[in-house]
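As you look at this complex, bear in mind that one protein chain is not there, while each of the others sits in place.
So, chain A:
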Amino acid sequence: MSIQNLNTFDPFADAIKGADDDVQDGLVHIRIQQRNGRKTLTTVQGLSSEYDLKKIVRACKKEFACNGTVIEHPEYGEVLQLQGDQRENICQWLTKSGLAKPDQLKVHGF
């Protein structure tokens, strides 16, 4: 039996490692951005890469009757982007489909 307790463990190691811990924080960030005029855009960042985002976006587009796309980001991975303020819709849909738990969802914006 080795004495594992005595190994030094830095609880902040993850935080110091880099800014990319946003991807690993286990949260799904749902944001809204204003475009020109009254138009808005909803982005969903942090969905597990195990999911097929293309399938998800296809289902969302149909469900919310809006356009959408998947954007490959070097830092944040695949990000879902939907037209309009779909924050309510996407929250409900993700919960209902079991892709994310309610406490994993972090909704930003006004």
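In this section, contacts are C-beta pairs under 8 Å (C-beta built on N, C-alpha and C of every residue); 3 or more make two chains touch, one makes a residue touch a chain; residues count from 1.
The criterion applied here is as follows: contacts and distances are computed from a predicted model.
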Undisplayed chain, where the name is taken from the UniProt record, one of "NEDD8-activating enzyme E1 catalytic subunit", "Protein Abitram", "Eukaryotic translation initiation factor 2 subunit 2" or "RBR-type E3 ubiquitin transferase": "Eukaryotic translation initiation factor 2 subunit 2"
Omitted-chain contact residue, chosen from A:Q33, A:S48 or A:N67: A:Q33
Chain A residues touching the omitted chain (full complex): 12, 15-16, 19, 22, 29, 31-36, 38, 41, 43, 45, 71, 73, 76, 79, 81, 108-110
